[in-house]
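Got a structure here, written out as structure tokens. Questions coming.
For this view, one protein chain was removed and the others were kept in their places.
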Amino acid sequence: MKRWLETRKLARKGEIRSVGKFSLMVRRFCRNKAAVASLVFILLLILIAVFADVLTPYDYDAQNLSEKLRQPSAAHWFGTDDFGRDILTRVFVGTRVSLLVSILAVGISTVFALVIGSIAGYFGGAVDNVIMRITDIFMALPGMLFAMTVSAALGTGIWNTAIALGFTSIAPIVRQVRASILLLKDQEFIEASKAFGSGNTVIIVRHVIPNAFAPLIVQIALRLGDTIMAISGLSFLGLGVQPPTPEWGNMVSVGKDYMSEFLPLILFPGIFVILTMLAFNLLGDGMRDAMDPRMKR
Amino acid sequence: MIRYIIRRLFLLIPILIGTVVIVFTINFFSDISPARLVLGPTATEEQVEAKEDEWGLNDPYLVQLGRYFWRIVSQGSLGTSYIYNQPVLKMIMDRLPNTLIIGLLAATLSVMIGIPLGILAAIKQNTALDYIATFLAILCGAIPPFVLCILMQLVLAVRLHWLPVSGIRSWLGYIMPIIACGVMPVAMTCRMTRSSMLETIRQDYIRTARAKGLKEGTVIWKHALKNALIPIITVVGMTYAMSLCGSIISEAIFNIPGLGNLMNSSISQKDYITNLGCVLVAAFIMSFVTLITDLIYAAVDPRIKAQYAATGKRARTYKRKEAAV
Amino acid sequence: MPVQLEVKDLMKYFRIPVGFLHAVDGVSFQLEEGKTLGVVGESGCGKSTLGRAILGLNEATGGQVIFEGEDVTHLKGASRKAYKKKVQIIFQDPFSSLDARMNVQSLIEEPLKVLGTYRNKTDRLEKVDELMDTVGLAGRYKTSYPHELDGGRRQRIGIARALAMDPRLIVCDEPVSALDVSIQAQILNLLADLQEEKGLTYIFITHNLSVVKHISDRIMVMYCGCLAEMADTDSLFEQPLHPYTKGLLSAIPVPSLHVQRNEILLEGEIQSPINPRPGCRFAGRCCYATQLCRAETPKPAELLPGHIVSCHHAGEING
Partner (left out) sequence: MELLQIKDLRIQFNTDTGIVHAVNGVDLSLQEGECLGLVGETGAGKTTTALGILDLIQTPPGKIVSGEILYKGRNIREMKPHEIRDLRGNEISMIFQDPMSALNPVIPVGHQIAEVIRLHQKCSKNEADRQMLAMLEKVRIPAERADEYPHQFSGGMKQRVVIAIALACNPKLLIADEPTTALDVTIQAQVLKMIRELQQEIHTSMLLITHDLGIVAQTCEKVAIMYAGEIVESGTAEDIFDRTAHPYTKGLFASIPSIDRKMRRLTPIEGLMPDPTDLPAGCSFGPRCPYVSDLCREHKPELQEIGAGHFCRCHFPSQKRSPEKEGQ
């Protein structure tokens, strides 16, 4: 009944102006204020990341031992750290590091997972079986332990951290990609296309990938958030991104030692991590709801 | 059913072997020698070389790997730690109880809070209660564990002096680690319960139950909850699996001698053999909890039970039919 | 009229965890050009699988499909593509058989791209206009998406897509089952007009007996993967020979207060097509069943001219 009503309503509208499924999604998304706010916040973070160097008059690495551990002031909005460096600048540069590493990591894992998952899902049979048994093994490793092991083996730094986190999150994405391809494969429109004599490549390119794309975007948004959390966790433990390169996690780690007398070094990076995580989660949820309107009601 | 369990237990073996092989391979190709770390920078190349020979680190890949598995099968030993010079198994067993206590309590806590809160939010959908619960759940899911641990330490221990800053000398020491491990699972369980309940309440059989004249409470608790449980069980299972393997970050911050702490130190100190032992134990815990989860599925949903029973028989029927055609 | 399609002892088994599902089990028929064969049966009787096997969407397990004198059962590559141009399908659910991301124009253009006759886009779009006109879709819907249209219009898109290949034979797999009666009538009229205009051959698969009677020249009744009875439409409705057909016909609810029917109520349920035992598959529900029926699968036999029935006792039952 509900589907019918929606269709009927749109059937009338279709005579005036046509609305694609995508623009319908955008409309539903825009109605979700929290998700739109998150999107704005994330765009802001990206701007901060890009212009981190010019937003403040300080250099993130410029030490000033006479000015160390200062509380927030007009000159240093977020205060200064144990080497007298401006915390605001370091949080901004940390934003760049976190976003860069997580985008790289998610990019790596998504590309690999897409290829592997599509092969497993679309062709099935023995190939699928082998791939799934291997992912079972990877899934049996606790995520943080695995990420730390790989990270320790590869060494620290932006690229190594990205590769470590990317590599360790391939398996769960492979499963998701495979599941959504399996779901798609049974759709009648794929069969309809086969009835015209379309080959596998045509079907994958024209139907499977575009249809698997939307749910994948949601996954990517959620993954980006999770990865930022993992990066800061690794950096906090001394793996991942190492000082002097600022990163939210390693800043908090330093702040921990001055916990009882000096808060800004914990507070500001902490707030940035929490807000970023919140934003990516709300954005992901908002996009999922926009795609599957049933969940909203 | 028993056939299914046995089959699953056998399938554990390749998974455990696989995890060890993966981690072993990663460690094998790492270029930092544990011997160098143990002996310190002053040691000569020869001393390092001798130490590596003693540990068998200069043998070929397959020999080392084979030796590791052979030691497990023949002696039931996971080797001796490079750093602490103690049997790895003993080190793990000493630390496991602390992790298990915290993990079990944290996961149980999350179930006790997350599920009821999720159900409540679903029943009272779009009310203030629902919004608050949903917002709290999203917020709790967004706080990284290290920030949460430090904030708790700061407020509850350093400022208020209610709890010890770290260590588990008294039972009070367990409180913060349990909360730290429990917050994220509470959030996940709550959100999953809410969305699963909402999905179930929309089903036709719930309408049938209402049309019977049942009270709303009976409809929810008897007809809806059992159907909504499957995805909830998945999340709860994951929660238990993760918690029982120990939280590396919170054990490090609260200085708890547990499995997570051992993993952390073995990784940072390149104590590869201890690391492998931890991986093996963690993978076993993860797989075992997954198996339990799958069995609970069958107890909840008769359709899944029927499916398991069918997979047990499958192998034989297949062969017979193939012969026939 | 020459025979266009010949199906010989077609079999399609699916492997499932507990054994084999005999979806189609030895079906044979011939179909003349420009005629309509109605395939009726209840859910799970294998009628859709039969249609897909003829198209090659499910490769047959055994038997032969001969189209215009050529064996097309196991085609590969270019010859398979050539066959698909001549034989097309219209699906039951006009919602799931259309990719929701594509608008009407690109949906109808898709088969034209595969076809490859129209090299440039303008030619293709011209053809799209022509097809939309043929199936009665107003040009203003070109930019609409399937979810914005009602079931009838969506089914028209499906028909246009099938026609794009300029086929000789169309398998209509329950094309009107998802539609309301008033829309159903519109689509049935369209299909009849197209057949007249283009001399198409139809295999019309449905569970709705009134619809099948309306549109078919000849009807095949399937039961549990097997052919139960096949005859010209009038002869089947006037003189059904198989006990199952009799029960089926008497179960049709007729929208009139003045039709008196001697109701033959079929008891029991349809037998599972999974690992069936030998014997007549209808024996469990048949009031005439004997030891013979349970032991031996009946062969289709031509009891009256052009009237084929698979029943050991068809002769005795019908005197």
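The chains carry the letters A, B and C, assigned in the order they are written, with residues numbered from 1 in each.
Here is the rule we use: a residue touches a chain if its C-beta (ideal position, glycine included) is under 8 Å from a C-beta of that chain, and two chains touch if they have at least 3 such contacts.
These numbers were taken from a predicted model, which means no experiment stands behind them.
Considering the full assembly, C:270 is the residue among C:100, C:125, C:270 or C:303 that touches the omitted chain.
Touch with the chain that is not drawn comes from one residue among B:25, B:86 or B:208, which is B:208.
Contact with the omitted chain, checked across C:8, C:86, C:207 or C:313, is made by C:207.
Taking the complete complex into account, C:251 is the one of C:138, C:251 or C:301 that touches the chain left out. Residues of chain B in contact with the chain left out of this view: 203-205, 207-215, 222-223, 226-227, 300-303, 306.
By the touch definition given at the top, chain C reaches the unshown chain through residues 42-43, 150, 152, 180-186, 188-189, 192, 207, 209-211, 213-215, 237, 247-248, 250-259, 263, 265-267, 269-270.
As a convention for this text, only the chains that are shown with their structure count from here on.
Distances from each chain's CA mean to the overall CA mean are smallest for chain A. Set against the C-alpha centre of chain A, every other chain centre is closer than that of C. With centres set at the average Cα position, the gap from chain A to chain C is 49 Å. Taking each chain's centre as the average of its CA atoms, chain B and chain C sit 53 Å apart. Centre to centre, using the average C-alpha position, chain A and chain B are separated by 22 Å.
Residue positions of chain C with contacts to 2 or more other chains are absent. By the touch criterion stated above, chain A contacts chain B in their complex at residues 133-134, 136-142, 144-146, 148-150, 152-153, 225, 229, 232-233, 236-239, 249, 252-253, 255-256, 259-260, 263, 266, 270, 273-274, 277-278, 281-282, 285, 294-295. Per the touch definition, chain B reaches chain A in the complex via residues 14-16, 18-19, 22-23, 26-27, 29-30, 138-139, 141-147, 150-151, 153-154, 158, 195, 198-199, 202, 241-242, 245, 248-249, 252-253, 263-264, 267-268, 270, 275, 278-279, 282-283, 286-287, 290.
Partner chain C is touched in their complex by these residues of chain A: 6-8, 10-11, 13-15, 18-22, 187-189, 191-198, 202, 206-207, 210-211.
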